[in-house]
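One protein chain is absent from this view; the other protein chains keep their places.
And now, chain A:
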Amino acid sequence: MIYREAGQFKTTYASDQQLFPILQDRVFVIGFLVFAFGVMPYIGSKYLFSAILIPFLILSLAAVGLNILVGYCGQVSLGTGAFMSIGAYTAYNFAVRMPDLNLLIVFVLAGVFAAIVGVLFGIPSLRIKGFYLAVATLAAQFFTDWLFARVKWFTNDSASGSVAAPPLTIFGSTITEPVEKYLLVLAIVCVFALVARNLTRGAIGRSWMATRDMDVAAEVIGIRPLRAKLSAFAVSSFFAGVAGALWAFVNLGSWEPLAFDVNRSFQLLFMVIIGGLGSILGSFLGAAFIVILPLVLNQLPTWLGIPLSTAMISHIEFMVFGALIVFFLIVEPHGLARLWAIGKEKLRLWPFPH
């Protein structure tokens, strides 16, 4: 009933092709954007912003990037952490060496450099695919780990290998409050989500999907695999690079190569798989699952007033989290986004299922 589309007629191509063709979707999206931008800053606590929402949003952005590569273009990658670290260190070097540069430009440059490196490491994808490609992208991971840990120039000769981001100054004002950081990240993520959604709907997205589904057939119908694959690597790495710069500058403030190690790549891949391959929404759902759920599980016993030792809580967190991953993948191998889509379909027919 809530989701019934009866009576919504699309009479122009424009109305058929808009981002959210269904009225209810539009209302919800606008409603939630208003909530996220207008209401959330007033009701959220500092902890909520700095420890939950900001990390969640930034990793969502990285997951969207990875989803473009893995979900839309079918190129399995284990190197997202590497591209994030390239973004982070590029941003750091620009910010330290050219202190007058606007931070937003710094973030874009971070994305550009990550995209260049992404394309370089994407070249093997023209010859190999699947697991073989995953291993090739793993090389990017180990290479950047080595590069940023060993080449001192990148860390500005930091003694401990840990670097600290300069203050977040955008258009003359310095951002320090978690709520301001949250709004900054939210705005950037919204823009990028919109870009990603439109890219995947357009010609370029179709070429990615055709390559993913059957590359030989795609070639036959005139899609150039070189362009499709490398553009997917470039866009994906761009997203990851910006996410890496945000992760370093906004979330951590001070970081070391360990913040972008292979575990981060795995974490992002799991987000994409659990959230739903080939779905922008899925990237957000997956990020929520991986970032927020463990924190909630970790604090649940305290909220419920169950006295447990710290180690026990931690172990329970790991067990429940693992079990939930298995559960969701069994119930819906296509990810949380698919569960949501099924829910929506059911709502459309409700209360008369057939």
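By definition in this document, a residue touches a chain if its C-beta (ideal position, glycine included) is under 8 Å from a C-beta of that chain, and two chains touch if they have at least 3 such contacts; residues count from 1.
The criterion applied here is as follows: contacts and distances are computed from a predicted model.
**Q** UniProt protein name for the omitted subunit, picking from "Methylmalonyl-CoA mutase", "CRISPR-associated protein Cas5", "Pyruvate dehydrogenase E1 component subunit alpha" or "Leucine-binding protein domain-containing protein"?
**A** Its UniProt record gives the name "Leucine-binding protein domain-containing protein".
**Q** Looking at A:Leu33, A:Met98, A:Ile123 or A:Ile306, which makes contact with the chain not pictured?
**A** Result: among the candidates, A:Leu33 touches the missing chain.
**Q** If the hidden chain were put back, which of A:Ile313, A:Leu329 or A:Leu347 would touch it?
**A** Answering carefully, the residue with contact to the hidden chain is A:Ile313.
**Q** Thinking of the whole complex, not just what is shown, which of A:Gly130, A:Pro167, A:Gly202 or A:Gly322 touches the missing chain?
**A** A:Pro167
**Q** Touching residues of chain A against the unshown chain: what are they?
**A** Within chain A, the residues that touch the unshown chain are 20, 25, 28-29, 31-33, 35-36, 40, 43-48, 50-53, 55-56, 60, 96, 149, 159-162, 164, 166-167, 176, 193, 197, 251-256, 258-259, 261, 280-281, 284-285, 288, 292, 295-296, 298-299, 303, 309-311, 313-315, 318, 340.
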